[in-house]
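Of the protein chains in this complex, all but one are displayed in their positions.
For clarity, chains are labelled A, B and C in written order, and residue numbers in each chain start from 1.
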Amino acid sequence: MILVLRPGHTQEQFDHLLERLQEMGFTPHVSRGQHRTIVGAIGDENLPQAEEVFNCLPGVEQVLRIQKPFKLASREFHRADTVVEVGTTKIGGGRLALIAGPCAVESFEILDEIAGKVKAAGANLLRGGAFKPRTSPYSFQGLGEKGLKILRDVGTKHGLPVVTEVMDTRQIDLVCQYADMLQIGARNMQNFDLLKEIGQAKKPVLLKRGMSATVKDLLMSAEYILAAGNKNVVLCERGVRSFEDSTRNMLDMASVPNIKGQSHLPIIVDPSHATGRPDLIPSMALAAVAAGADGVHVEVHSCPEKALSDGPQALLPHQYAELMKSLCSVAAAVGKALS
Amino acid sequence: MILVLRPGHTQEQFDHLLERLQEMGFTPHVSRGQHRTIVGAIGDENLPQAEEVFNCLPGVEQVLRIQKPFKLASREFHRADTVVEVGTTKIGGGRLALIAGPCAVESFEILDEIAGKVKAAGANLLRGGAFKPRTSPYSFQGLGEKGLKILRDVGTKHGLPVVTEVMDTRQIDLVCQYADMLQIGARNMQNFDLLKEIGQAKKPVLLKRGMSATVKDLLMSAEYILAAGNKNVVLCERGVRSFEDSTRNMLDMASVPNIKGQSHLPIIVDPSHATGRPDLIPSMALAAVAAGADGVHVEVHSCPEKALSDGPQALLPHQYAELMKSLCSVAAAVGKALS
Amino acid sequence: MILVLRPGHTQEQFDHLLERLQEMGFTPHVSRGQHRTIVGAIGDENLPQAEEVFNCLPGVEQVLRIQKPFKLASREFHRADTVVEVGTTKIGGGRLALIAGPCAVESFEILDEIAGKVKAAGANLLRGGAFKPRTSPYSFQGLGEKGLKILRDVGTKHGLPVVTEVMDTRQIDLVCQYADMLQIGARNMQNFDLLKEIGQAKKPVLLKRGMSATVKDLLMSAEYILAAGNKNVVLCERGVRSFEDSTRNMLDMASVPNIKGQSHLPIIVDPSHATGRPDLIPSMALAAVAAGADGVHVEVHSCPEKALSDGPQALLPHQYAELMKSLCSVAAAVGKALS
Partner (left out) sequence: MILVLRPGHTQEQFDHLLERLQEMGFTPHVSRGQHRTIVGAIGDENLPQAEEVFNCLPGVEQVLRIQKPFKLASREFHRADTVVEVGTTKIGGGRLALIAGPCAVESFEILDEIAGKVKAAGANLLRGGAFKPRTSPYSFQGLGEKGLKILRDVGTKHGLPVVTEVMDTRQIDLVCQYADMLQIGARNMQNFDLLKEIGQAKKPVLLKRGMSATVKDLLMSAEYILAAGNKNVVLCERGVRSFEDSTRNMLDMASVPNIKGQSHLPIIVDPSHATGRPDLIPSMALAAVAAGADGVHVEVHSCPEKALSDGPQALLPHQYAELMKSLCSVAAAVGKALS
C-alpha cells in the first residue's frame, strides 16, 4: 500500500503514522519529493481494515492499493482456466455454455415444448425461474417448488442439466434438490449472506453481475463463494445501468477479456437481460463468443405474448435455432467448437 | 397505456391486438396519424403482465405507461405527509430524523462514548451495525447478536431509539427483539424476499436507495413493504454510482423534492455514504435540510482510525456538534425546527 | 405526440390546450380513462418547439413523442445501407473500414514506418492527428499544418486514404486540402457550429460518439451534417463514460445493431479509445465485426513509449497484423470479406 501525505503534515503525524504501520506489521519506505512525501507500506494489503485505518490517519491525503483485493478468484492464484461441470455440460477452457429457456417456468407443457426446441438447436443447459425477482409486488412471483419440479422433469426428459435462481438463504436446500446449477441474480450479487450460504452448497453457481457492480466488485462476490468452499463459479455479464435509454442495460462486452485476464473463472454473457431487445440479442451473442466468452445465456419462449415474465425480451425458438447456426461459425472462427 | 404501432403493421396484427386488449379488460381508442397509428388502452395499467404482454404483440413498436407503477407509496393514494414514529422520535411532516452513530457496533465503551456525545449534540436516533455488508469476505463482518445487545443497552441508557441493518430474512426476528427501527441497506434494496418479510414485521423501516436504483425503483421497493402491511417506511437517499471518481457515490439531492412530489413517505439523506468524505459531509447535510429532507443520517466515531468499518467517512463528535449548530440555523430558515 | 393531462386539470386548461394544438396545426384525439385523460396530437412532431410548447401548457403532466426526432439519418427515410467512399476505400454495405495509425502524427519517419506495416497487414485507411484535443493545456497539442502535410505524403506514398481530426471551424479549409476524410472527435460531437460547417464541406466525415451521448444524440448530430448537405457520414462507437474504472470508457457494443436498425449510415467501432487497454483491443475488434460493425478503428504505434500522445493504448504493428488475421476469419463467419 502507498500512503501519500498531505503537504502540511506535522512531524507528530508522521511519527504516529510510522508507529501504526509497524504495529500492523507493515515495513515503511519513505520517499520525499518536492511536493509530497510518500510512504510505501510493505506488507499484506488484504489485512482486514488496513486500508481503512490508513485512510483515517491524520496527515494522510491518499491511500493507493497495489495488490488486488481478491485472491482465490485471481489468475495469479490459479493460472489455468477453471472448467466447471454441470451434469454433462462443461463450461470454460474452450467449452461453451449454451444456456436457453424461458424467463419463468409456467407449465410443464410450455417448458417441454421450449426445451425440445432449444435442445434440438444445440443448447446444453436449460434455464427457467421458479422464484422470480420482480420490481413490482403485483407481478407474477414464480411457481416456487411446483416450478422447480417441472424444471427438473423437463430437464431430465430432454437430457439437459438445469439452472434456476435462488433469491433467499431459506430456499437453498429446496433448490438444491431439483437444480444442477444455482443462479444468483444481479440484484443479489451483493447479498452477502446468500453468497456465504451458496458457498457451502454442493452445486455449481452462476453469478450474475450487479447493475452497478464494477468488474472488481463481481470478482469480490465470487471470492465470497470461493472462500466458503465452493470452487465451481461461473460469472455472467448481463449489462449495467447507464444513461442510454434505448436498451434495458448497457452490455459491457469488454468485461469478458477484462475478467479473463484477471481471473481463472469462466465468464458467459446474457444478451437478453443486457439489451432487453430481441432484435439486438443475436448480434450480441455472436459478439460475445468472438470476444472470448465461455458461453451465452439466451431467453427463449414459444409464445412471448403469453409469457408470465419478461416475454418482450425472448427469442422465438426458430430465431434461436438460426442464431445457433451463426454462433457455430463464429465459434469456429475463434477456435472454439460447440459441443 | 398507449400502444404505438409499427408503420407496416398488418390488418391481422391490428385485429389480434384489439382482441387481446379486450380479453384483458382494456377499452381501445384508435387514432391514426400520418406516420403512426396509436391505440389508447383504457384500463388498469397495473394489471399483472399487461405492459409485458402489450410489448410482445406483433405489430407493436412501443408501449407507453400513463399511470405510475406504485400505488400505496404514491401521493395520490395518501395526500398528507406520513409521520413515522420510532420510539419517541417522529420523522416527517416537519419533524427531522437526526440519526448518528458509528458504522459498526464495536464495544459497549466506544458506543457509549459516541452515543453520549451525539445525544448532547442533538441526535434523536442512534445507529450502529451488528450485521455488516462488506465487499470483501475478509473484512470485519459485525458482532452479530452481541452487537445488537450493546446497541440496545446503549440506546436505553441514553434515551435514544436505535436503528440497525437486517441483511437476511433469518435475522429479522432476532433484530426485532433489540432494535426500534430496521434498516435495509442499499445492496438489499431489491432483495424482494427480505422486503416481503420486513413488510410483516412490526417495526418501522429505513429503506436505503440502491446504488443503481432510480427514484421509481426505490418507490417500488417501498411498495413491497407497504403491500405486505407495514406502513412505517422512511426512505433514504445515499448516493448512486456514477463516473465521478473523487467521491464514493453521487448524492442525487434532487431526489428529495422529486420523491416528496410523488410520495407521502418521509425521505432523509445520508451524506456519509453518499460522499465517503468527511470534508464534504457537513455541507451536504445542510443542503439536504435546505432541499426539504426529513432528516440526515451521519456516521460519527470518536476514533476513526480504530474503527472496524468505514472509519474514513466518519465525523468526529466535535465536528458533528458543530454541524448540528449550523443545521439548526438552516432548518429554521426553511421553517423547520430541530426537536 | 401524446399529451397526458394531470388528474385535476380544469376545463379552462383543457380548452386552452385544444386551442393551442389547433393553432399549431395538430388534430386532437381525446381519450378519457379512469385515472387520466390523454390527448393524441396528430401532426408533425418535428415542428420546431412543438414538444417544448406542449410541455409548458398548464394541466399537462407528460408529453410523449411517437416519431423519431431525426429524419435524414433514419432508415425510414433511406432504406438501403449507405456506402461511403473515401478515396478507393468503401465503407458500409458489407465493406469494412480498417482504419489504423498512430494517435498523433509525430514525424515522417515514424508515420511512414507505421503506415507501411498497417498497409501490409490489411488496413485501408490511415489515421493520425495533427490537431489534438488534450485534457491538459500542458500536453502535446499536435503538429498542426506540418502534421497534415506529413499525413498526406505518407498516405500517398502507401496508397492509403487518410483521415484526421478537425477541432475548430477555422481549421476546416486547411484540413480539406490534405485529408480524404474529416474526423469529428467525441468532445466535439455537439459542437453544432462545427457540425454545420462540416456539413458544407466536400469530404466524407467520421463522426465519433460523445462520451455522454445516447444513440439518439449521435444520430441527431449526424442529422446536422446531413441537413447541411453532406451525405457521407460514418458513425463511430468509441465508448461512453461509466462507473467502471478498469477501462477508459465503456464500449457500448449493442449500439452497433441498435444504430443499424434505425439508420442507413455505416457504423464502425474504435476499441482503442473505448477501452484504453491494448490487452482488450483485439477481442473487442473481433466482437465489433461479429456484431455487424462496418469497420474498426485501431491505434497502432511502433514505439508506444516514444509516442507523444496516447501511447499506452496503441497496439504494436505485429499485434495489429495478428489481429487482422483473426478479423479475417470472424468477418468471413458473418458473411463479410476484408478487401
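The working rule: a contact is a pair of C-beta atoms (placed from the backbone, for glycine too) under 8 Å apart; a residue touches a chain by one contact, two chains touch by 3 or more.
Since we're looking at a predicted model, the values are computed, not measured.
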item	value
Contact residue for the chain not shown (choose from B:L64, B:V105, B:A186 or B:M284)	B:M284
Hidden-chain contact residue, picked from the options C:E223, C:E237, C:D270 or C:E299	C:E223
Contact set of chain A toward the excluded chain (per top definition)	2, 4, 7, 29, 31-36, 38, 40, 42-44, 62, 64, 66-67, 76, 241-243, 245
Where the unshown chain meets chain B, residue by residue	212, 214-216, 240, 242-247, 250-258, 261, 271, 274-275, 277, 279-280, 283-284, 286-292, 326, 329-330, 332-334
Positions on chain C where the hidden chain makes contact	20, 46, 48-49, 52-53, 55-57, 69-70, 133-140, 167-171, 187-188, 190-194, 196, 210-212, 217, 220, 223-224, 227-228, 240-241, 304-312
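Everything below uses one rule, namely that only the chains that are shown with their structure count from here on.
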item	value
Most widely separated chain from chain C, with each centre as the mean of CA atoms	B
For chain A paired with chain C, centre-to-centre distance based on mean C-alpha positions, whole Å	31
Centre-of-Cα separation between chain B and chain A, whole angstrom	26
Computed distance of Cα centres, chain C from chain B, in Å	38
Per-residue multi-chain contacts in chain A, two or more chains	212, 240
